[in-house]
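Notes follow the structure.
Here is subunit A:
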Amino acid sequence: MKQPVQSRQRILDRIRAATPTAAKDASQLADSYAALPRAYIRRGSLSAQARVELMIQRLREYDAEVVECTSAELADAITTQLAASGRHLFVAPSGTPNEWLVTSAWKITGLEWTIDHGLPIDEHEIEKAEGVVTAATCGIADSGTIVLHHSATEGRRVLTLLPDYYLCILRSSQIVETLPEYFSRCQQPPALHPSDKDLSLGTPSLATYISGPSATADIEMTRIKGVHGPRILVVIVVRDN
Partner candidate 1 sequence: MRASLFITCYNDTLFPETGQAVVRLLERLGVTLDFHPKQTCCGQMHSNTGFRGEAFSQAKRFVRLYQEKDNIVIPSSSCVAMIRDQYPSLFEELGNEDLRKDFAALVPRVFELSEFLIDRLGVEDVGATFTHRVVYHASCHGVRVLNLGERPYKLMAKVRGLDLAPLPNVDRCCGFGGTFSIKNAEVSSAMLTVKLQDILSTRAEYCTALDNSCLMHLGGAMHREYAGMKTIHLAQILASTEADSQAEATL
Partner candidate 2 sequence: MTHAGSARVSLDPQFAPSFPQAALIMLRNPQLRKNVAHAIDVIQAKRGKLVVEKTDWQELRSAASAIRFHVLDNLGAYLEQFESRCIAAGGHVHWASDAAQARQIILDLLRQANASEVIKIKTMTSAEIQLNPFLQAAGVSVYETDLAEIILQLGDEDPSHIVVPALHINRSQVREIFARTMGLKNLSDDPKELTNAARTYLRQKFLTVPTAISGANFLIAETGTVAVVESEGNGRMCLTLPRTLISLVGIEKVLPRFQDLEVMLQLLARSAVGERMNPYTSLWSGVTPGDGPQNFHVVLLDNGRSSILAKTKERQTLKCIRCAACMNTCPVYRQTGGHAYGSVYPGPIGAILTPQLMQLKHAQTLPYASSLCGACYEVCPVKINIPEVLLELRAQVVNQERRQAGRFFDLMYLGLRVANLIFATAWGFHAAQRMGRIGSRFFTRKDGWIHSLPSIGAKWTQTRDLRGLPKQTFHQWWAERVKGEK
């Protein structure tokens, strides 16, 4: 069996021999990359209002429940949704704003918050939770996608995976129309349109893109929703722009 180092070298040598027109240096490579054709739609053309409406429409097409509220109404909106869920054990990330937690805890009997400060999963703490509440990083209206970069207000990945009910708080200012718009905000430095405020997101080292509940069509192409991951998705869209 070949030694690992030899294998690496052999593969790279074979690749080099196979690619005689490869760029000679990093600068030539960058030039050749920059020259690639990108005539596809980069920026959407919808108004902010229409964008939010499209996002809501797409979410509802996925059977997500969507409600809207203003920033001032947010804490109460969360409480209303959690109360309506019929569940009581909820988990939330460490960066969750206090007013979300306090209002709900005060208004709903039996509600218990577990804040994730790095709970060990094998003690089934997260598995015991019936629901999870987090913020988000971005919403992509075209495909109804929720983007999580797993910051302190979004929580580590397992948090939005194990519980069966997920309440996601998405601000309307976080909603873009097209996928390229999201990626332009992630670039270093961000390729922002002049009309955007400072909406740089940074390139994430962890990300999850959620477009509806999990689904399978493996049995006779019959689409069954909710295989693994939360089967119930509720989104509160906060009108903040």
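These made the cut because all candidates are chains of the complex that A comes from, given by their letters.
The rule we apply is simple: contacts are C-beta pairs under 8 Å (C-beta built on N, C-alpha and C of every residue); 3 or more make two chains touch, one makes a residue touch a chain; residues count from 1.
This structure is a prediction, so every number in the text was calculated from the model and none was measured.
**Student:** So which of these touches subunit A in the complex, 1 or 2?
**Tutor:** Considering all copies, subunit A is touched by candidate 2.
**Student:** Could you list, by residue number, the parts of subunit A that touch candidate 2 in their complex?
**Tutor:** 1-2, 4, 7-8, 10-12, 14-19, 21-23, 26, 29, 32-33, 36-41, 58, 118, 121-122, 124, 127, 140, 142-145, 150, 156-158, 161, 179-180, 182-184, 186-187, 203-222, 224, 226-229
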